[in-house]
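Here the complex is missing one protein chain, while the rest keep their positions.
Right after this comes chain A.
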Amino acid sequence: MPILMTEPAAGRFGDFGGRFVPESLVPACDALAVAFRDAWADPAFRAELDDLLAVYAGRPTPLTPARNLSAALGVELLLKREDLAHTGSHKINNVLGQGLLARRTGKRRIIAETGAGQHGVAAATAAALLGLEATIFMGERDIERQQLNVLRMTTLGATVVPVTTGSRTLSDATNEAMRAWVADVDDAHFLLGSVGGPHPYPWMVRELQRVIGDEARRQAPYVPDVVVACVGGGSNAAGTFAGFEDTTARLVGVEAAGGAAMSCGRPGVVHGSRSMVLQDPDGQVAEATSIAAGLDYPGIGPEHAFLGSAGRAEYHSVKDDEVIAAVRRLARAEGIICALESAHAVAWVLREAGGPLLPTGSRVVLTLSGRGDKDMATLGETA
């Protein structure tokens, strides 16, 4: 059975994954793994989640042919439209699943971390819907960059806690959220937003996001040659890849050049699992930089590290200026303003179409992980 279809034994994806957490969190991680395994096998839980995804989140999201870009680039481009999901990104898939799980396990409160704010907004949304209290940790710098999303979170009733340590971005918010979880592990569910962290998170979040790939597979009129998604921690990519892992499609993850854990990182342990990590020769975690707040993260989910090392997926990176150009080109060609994060995948297609990595005539499925409303100020600054 392909690794993407199963729960990894002991949370391992080859040499990656595992559970590098304080002893205080081990029983909570164990309990969560058991709870998710039970829930995922429970038809009633799955039916409740499927119903919420359909009537609340707006699934299935369409697979939109990018006709104008396809004609211009010489490749057939299909866009999986997670930007059309409720709250504007794929993050809603994960938070509804984990929110239901939190309620099922009797937790009263969720703790979450957020970079661009998309996961924070989604988490606050799920908490509001399901009657849970929400505390969202967000780096001070990201709060400055993503005012709109901060306002959305507080409007939804969540408490946004500014994180002032380190680079004051996603990585620090993740540390702070994990600390808060250690202190309130009985009452709180840590609603991690990506496919990183200790087991069972990488497995659980991928399973909750595989709805993206499964839908796209059903919707596509053919098995594509290439499946592309942006990668920070990598949850939309993991969910997309899960639907195509057992096909002949090439799986391509696109990172920010300033946060390219796969090409510039080394194996390491950060935030609870072993994966590829940007770090210095001593093992100090390096600061990642990207114009997309959701991608300036120094690590990547362990499953991606495994897929990359096993040669099943390939990882490339694009620069900030390519990303900005991609947002504009997609907007003008197709009338879709995507998130800066998602535009990494678009930028790679724009750069490589007609070249050896993406030959003319290729059939491509690309996941647009979110919409770009939140990035208008950043985009305005670069005009």
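The criterion applied here is as follows: a residue touches a chain if its C-beta (ideal position, glycine included) is under 8 Å from a C-beta of that chain, and two chains touch if they have at least 3 such contacts; residues count from 1.
One rule holds in what follows: contacts and distances are computed from a predicted model.
Per the UniProt record, the chain missing from the shown structure is "Tryptophan synthase alpha chain", taken from the list "Cytochrome bo(3) ubiquinol oxidase subunit 3", "(R)-phenyllactate dehydratase activator", "Putative membrane protein" or "Tryptophan synthase alpha chain".
Only one of A:Leu100, A:Val160, A:Val270 or A:Ala347 touches the absent chain when the whole complex is considered: A:Val270.
In the complete assembly, the contact with the undisplayed chain comes from A:Ser24, out of A:Ser24, A:Thr155 or A:Thr247.
Within the full complex, the residue among A:Gln146, A:Thr169 or A:Gln279 touching the omitted chain is A:Gln279.
Counting the whole complex, the residues of chain A in touch with the unshown chain are 10, 18-24, 26-28, 165-166, 171, 175, 178-179, 182-186, 266-272, 274, 277, 279, 281-285.
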